[in-house]
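Only a single protein chain was left out; the remaining protein chains are all shown in position.
And now, chain A:
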Amino acid sequence: MGYSAIDSTQEHASLEQPPDSIELIIEGAGCASCVGKIEAALTSVTGVQQAEMNFAARTVTVSGQAESSALIQAIEQAGYNARVVQSNSEAELLDEKEHADLAYYKTLMWKMWIGLALGLPLMIYGLIGGDMTVTTTNERLAWLLVGALTFSVMFFAGKHFFVGAWQSFKNHSANMDTLIALGTGTAWVYSMAVIAVPDLIPDMARHVYFEATAMIIGLINLGLALEVKARGRTSEAIKRLIGLQPKTASVLRDDIELDIPIEQVLLHDIVRVRPGEKIPVDGVIQEGQTAIDESMLTGEPMPVVKNTGDEVTTGTLNKTGSILFKATRVGKDTALAQIIKMVKRAQNSKPPIGRLADVISAYFVPVVMITAVISALAWLNFGPEPALAFAIVSATTVLIIACPCALGLATPMSVMVGVGKAAEAGVLIRNGAALQTASKITAMVLDKTGTITEGAPKVTDIVVANGLTEESILQLAASMESSSEHPLALAIVESAVEKGLSLNRAENFNAIAGHGAEATIQSQRLLLGNEKLMHDRNIDISGYIETAQQLAREAKTPVYFAIDEQLAAVIAVADPIKHDSIDAIKRLQANGIRVVMLTGDNRLTAKAVAEKVGITEFFAEVLPEDKAKKVAELQQQGEIVGMTGDGINDAPALALANVGFAIGTGTDVAIESADITLMRGSLHGLADAVAVSKATLRNIKQNLFGAFIYNVAGVPFAAGVLYPFFGLLLSPVIAGAAMAFSSLTVVMNANRLRLFKAKDH
């Protein structure tokens, strides 16, 4: 099989033969002498005419008629690795799709004009009282000419309906083409029969319907053209994601900086990114410090500070410093490529709500055909004169008004926009089923550590007792604790580093197990620990015991800090609640969702956190394996449960919940692990996910309702059920217009979802 996409103009040949030239990326070629060896290895492959290597770019262009697998094998045998340059990047594919859609739109608009150019004058002639019946020979000749013109319209502007209908028919299937071809075809054949054999047709029924055929073809082409335009807008979110990846990258090879196409960046290449440039591939910073705007992927508006050793992600924007980083994921492996793949897959998946419409679509067209036959028979048997004309009009109108497309489009269009909208807010929805269930969640279980809280303890309070500044206290405490590995010590050191404080060297450091630590810095004797340690060393803390207890009640861990046997401060360490957790939880509760907190922590801490964020229902000291049991209990109470966790300890609970939400930190997402992945740590992502799912499902329901009602009301109306009561019978031209715009309405309604805005936060 060939290894790249090939134009259809050479499709027969191309299926068997590879194209004339192919570009390969060579990995492991470190010296200029490799060039000769690689080129020789390639030219020895049968079918290769020439192989030319660009050593700087590590690419080789091979011309001839050889399979890519044979070329790669030859290079591997020569001791290197190679892969084919992906000629069709997402951006290129999107570009081609847009060009193809534009060309199709133009063709359809031309076809519309051809149809309307004949149909409109004929219709106006009929409307102003022109005679559309056939009685005299002259009239027969005139209408024969119009019939021939109508046939040209059918051929030039409607051929695709007839060919499609015929192909489907041969396959024992029927679709929209079948209905249009049958409807317009019936009107034309009947009109021609009126001209050709008027004697076989009753006087009153000698009416021609060429205007209907031409107008319907014109209008349906117009509807399709507008639909193509509207469809383009439904994929805006994916276009935006694809547009995030820059086209070139600055890569350092052999100390030379090269600007190369993104497809040619190799794993472990050193890439330079300057301020204002986008990150071209995923990697780890080797040199430099900067702030990176990740909002386009995570929805997090604040830029993230990155230092040596931190990861950078494709598509994010380097704001302040120049950095050098090592490429760790390139091409289709980058987080952005994975996100695009996931969003595309989810956009094409269908929620269960669409299944009924699918079942109906499968039987729809033949049912409409049968309805048309029954309608014609009813008119012929029971209708007034001219019964034959009424029968033909009603059958044609039934065929034309029925719109299987509106039904077929109702769900996929909304899912396409909804999933894309969610991705814009940093919410990755795995599939349509997750989207639907998320809209029905009645209880949300939140893990405390890392979900409601930051997951990283920090110094929250310093209550100074001896007149020093908070900064001096923190600097001294952090300096002495820099030798310790206790979690409290780590929190103190990290807080000092974050504040940019420089640490001094501690001497005589001594960890007092279970109590604290002591050390000397610049002749000052420092002691840090709990109440018991202070009592043991006879340090007076009596004025600060109440302060410490108050801090404990606020879910913080207080420690005393003494300098030269005098209490200097009470330092409190806690896992702080994320700044927006309270608001996000309020949003969920405002949506009628019962919010439940689970934690492995003690009851006092759990109670304090729960109270602070406004959660009344919480379970403390829950072991990781018991989290799933709590989810099951809620489900037994009839709740539809969403579970939110970090995806590691909570895996069983995430799997058991009706919808599992994995909270990503930054862009490090466990894409496959949950039903919905939140790209940023904020719980607002949860509220956004629920809001966008509800909006999408509401949109789908509107679409399905509209499509059902349109067909259920339209088809009987077209058949003439209102005629006996009100004398109303629908014109086939109006039916054609209604049908053309019914599917457009569905697409436009789905497009309304683009205006959906997650609450500002």
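For the reader, a short list of remarks on this structure follows.
Following the convention adopted for this analysis, a residue touches a chain if its C-beta (ideal position, glycine included) is under 8 Å from a C-beta of that chain, and two chains touch if they have at least 3 such contacts; residues count from 1.
As a convention for this text, contacts and distances are computed from a predicted model.
Comparing "Cupredoxin-like domain-containing protein", "Na+/H+ antiporter subunit B", "D-methionine transport system ATP-binding protein" or "Homoserine O-succinyltransferase" against the UniProt entry of the hidden chain yields the protein name "Cupredoxin-like domain-containing protein". Touching the chain that is not shown, out of A:Val60, A:Ala74, A:Met123 or A:Ala165: A:Ala165 (per the contact rule at the top). Across the entire complex, the residue among A:Thr150, A:Thr184, A:Ser349 or A:Thr677 in touch with the chain not shown is A:Ser349.
Residue in contact with the omitted chain (choice from A:Val60, A:Cys405, A:Ile462 or A:Ala562): A:Cys405.
Residue-wise, the contact with the chain that is not shown comes from A:Thr107, picked out of A:Thr43, A:Gln73 or A:Thr107. Checked against the hidden chain, the listed residues A:Met369, A:Ile462 or A:Ala548 yield one contact partner: A:Met369.
Shown as candidates are A:Asp131, A:Asp203, A:Asp358 or A:Asp540; the residue that touches the absent chain is A:Asp358. Although one chain is not displayed, its contacts with chain A can still be listed: residues 1-2, 5-9, 11, 14-15, 88, 93, 96-97, 100-101, 103-104, 107, 160, 163-165, 167-177, 227-228, 231, 344-345, 348-350, 358, 361-363, 365-366, 369-370, 373-374, 376-377, 380-381, 404-405, 408-409, 412, 431.
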